[in-house]
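Structure below; questions to follow.
Of the protein chains in this complex, one is absent; all others appear in place.
So, chain A:
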(Lines give C-alpha, C1' and ligand atoms only; values in the text may rest on other atoms or scores of the structure.)
Protein backbone atom coordinates (compact mmCIF):
# COMPACT_ATOMS: atom_id res chain seq x y z
CA UNK A 1 0.00 0.00 0.00
CA UNK A 2 1.37 3.41 -0.85
CA UNK A 3 0.38 7.04 -0.69
CA UNK A 4 -0.40 9.29 -3.59
CA UNK A 5 1.00 12.79 -3.32
CA UNK A 6 -0.41 15.65 -5.38
CA UNK A 7 1.13 19.10 -5.16
CA UNK A 8 -0.82 21.89 -6.83
CA UNK A 9 0.29 25.49 -7.24
CA UNK A 10 -1.84 28.28 -8.73
CA UNK A 11 -0.02 27.79 -12.02
CA UNK A 12 -0.16 24.05 -12.47
CA UNK A 13 -0.10 20.63 -10.86
CA UNK A 14 3.52 20.50 -9.84
CA UNK A 15 3.75 16.88 -8.76
CA UNK A 16 1.60 13.78 -8.85
CA UNK A 17 3.37 10.66 -7.68
CA UNK A 18 3.36 7.63 -5.43
CA UNK A 19 5.31 7.53 -2.19
CA UNK A 20 5.74 5.17 0.74
CA UNK A 21 5.93 7.92 3.31
CA UNK A 22 5.62 11.67 3.25
CA UNK A 23 7.05 14.25 5.59
CA UNK A 24 5.00 17.45 5.54
CA UNK A 25 6.39 20.80 6.71
CA UNK A 26 3.51 21.97 8.91
CA UNK A 27 3.32 25.46 10.42
CA UNK A 28 4.69 24.19 13.74
CA UNK A 29 7.10 21.46 12.64
CA UNK A 30 7.13 18.43 10.43
CA UNK A 31 4.41 15.82 10.30
CA UNK A 32 4.92 12.33 8.97
CA UNK A 33 2.20 10.68 6.94
CA UNK A 34 2.09 6.94 6.41
CA UNK A 35 -0.53 4.96 4.48
CA UNK A 36 -3.81 4.70 6.34
CA UNK A 37 -3.66 8.04 8.09
CA UNK A 38 -6.91 9.55 9.37
CA UNK A 39 -8.39 12.38 7.25
CA UNK A 40 -6.85 15.72 8.05
CA UNK A 41 -6.69 19.31 6.85
CA UNK A 42 -3.71 21.26 8.04
CA UNK A 43 -1.80 24.45 7.56
CA UNK A 44 1.61 24.17 5.97
CA UNK A 45 4.52 26.32 6.94
CA UNK A 46 7.59 27.15 4.92
CA UNK A 47 9.94 24.22 4.70
CA UNK A 48 10.99 21.03 3.03
CA UNK A 49 8.57 18.41 1.81
CA UNK A 50 10.20 14.99 1.91
CA UNK A 51 8.86 12.10 -0.16
CA UNK A 52 10.10 8.55 0.40
CA UNK A 53 9.53 7.04 -3.01
CA UNK A 54 10.62 3.72 -4.48
CA UNK A 55 13.28 5.60 -6.44
CA UNK A 56 14.68 7.23 -3.32
CA UNK A 57 13.94 10.36 -1.31
CA UNK A 58 12.72 13.50 -3.08
CA UNK A 59 12.86 16.94 -1.51
CA UNK A 60 10.81 20.00 -2.36
CA UNK A 61 10.68 23.46 -0.88
CA UNK A 62 7.08 24.38 -0.05
CA UNK A 63 5.98 27.96 0.46
CA UNK A 64 3.08 27.79 2.90
CA UNK A 65 -0.40 26.64 2.00
CA UNK A 66 -2.54 23.70 3.04
CA UNK A 67 -2.41 19.94 3.15
CA UNK A 68 -5.36 17.64 2.92
CA UNK A 69 -5.08 13.94 3.66
CA UNK A 70 -7.87 11.58 2.71
CA UNK A 71 -7.95 7.94 1.58
CA UNK A 72 -4.18 7.70 1.18
CA UNK A 73 -4.16 10.76 -1.04
CA UNK A 74 -2.17 13.73 0.17
CA UNK A 75 -3.18 16.97 -1.50
CA UNK A 76 -0.86 19.91 -1.04
CA UNK A 77 -1.91 23.42 -2.01
CA UNK A 78 0.96 25.82 -2.05
CA UNK A 79 1.97 28.99 -3.78
CA UNK A 80 5.36 27.68 -4.74
CA UNK A 81 6.91 24.22 -4.82
CA UNK A 82 10.48 23.84 -5.98
CA UNK A 83 12.85 20.91 -5.97
CA UNK A 84 15.42 21.72 -3.29
CA UNK A 85 18.30 21.56 -5.79
CA UNK A 86 16.77 24.56 -7.58
CA UNK A 87 17.23 26.80 -4.54
CA UNK A 88 20.31 28.94 -4.41
CA UNK A 89 21.97 29.70 -1.07
CA UNK A 90 23.26 33.11 -2.12
CA UNK A 91 19.89 34.19 -3.41
CA UNK A 92 18.14 32.94 -0.27
CA UNK A 93 20.54 34.95 1.86
CA UNK A 94 19.72 38.03 -0.17
CA UNK A 95 16.00 37.45 0.39
CA UNK A 96 16.63 37.18 4.14
CA UNK A 97 18.57 40.43 4.21
CA UNK A 98 15.78 42.15 2.29
CA UNK A 99 13.23 40.80 4.76
CA UNK A 100 15.27 42.08 7.69
CA UNK A 101 15.26 45.57 6.14
CA UNK A 102 11.45 45.84 6.20
CA UNK A 103 9.89 48.48 8.48
CA UNK A 104 8.15 47.40 11.68
CA UNK A 105 6.75 50.55 13.28
CA UNK A 106 3.15 49.36 13.59
CA UNK A 107 1.86 45.98 14.80
CA UNK A 108 0.57 45.16 11.29
CA UNK A 109 3.87 45.99 9.63
CA UNK A 110 5.73 44.05 12.31
CA UNK A 111 3.58 40.99 11.62
CA UNK A 112 4.26 41.28 7.88
CA UNK A 113 7.98 41.57 8.56
CA UNK A 114 7.99 38.59 10.92
CA UNK A 115 6.36 36.39 8.27
CA UNK A 116 8.81 37.56 5.61
CA UNK A 117 11.81 36.86 7.86
CA UNK A 118 10.50 33.44 8.86
CA UNK A 119 9.89 32.56 5.25
CA UNK A 120 13.36 33.66 4.20
CA UNK A 121 15.00 31.72 7.05
CA UNK A 122 13.14 28.53 6.13
CA UNK A 123 14.06 28.95 2.49
CA UNK A 124 17.70 29.37 3.44
CA UNK A 125 17.58 26.28 5.61
CA UNK A 126 16.07 24.25 2.76
CA UNK A 127 18.65 25.58 0.35
CA UNK A 128 21.47 24.41 2.56
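Just so it is clear, contacts are C-beta pairs under 8 Å (C-beta built on N, C-alpha and C of every residue); 3 or more make two chains touch, one makes a residue touch a chain; residues count from 1.
As a convention for this text, contacts and distances are computed from a predicted model.
Visitor: Looking at what's absent rather than what's present, what does UniProt name the missing chain, "Aldehyde dehydrogenase", "ATP synthase gamma chain", "Regulator of SigK" or "Bifunctional protein PyrR"?
Guide: UniProt lists the chain left out of the view as "ATP synthase gamma chain".
Visitor: Out of A:70, A:85 or A:98, which is the one that touches the chain we can't see?
Guide: Checking the options A:70, A:85 or A:98, the one contacting the hidden chain is A:70.
Visitor: Give me the chain A residues in contact with the hidden chain, please.
Guide: Chain A touches the missing chain through residues 8-13, 26-28, 31, 38-43, 64-66, 68, 70, 75, 77, 79-80, 106, 108-109, 112.
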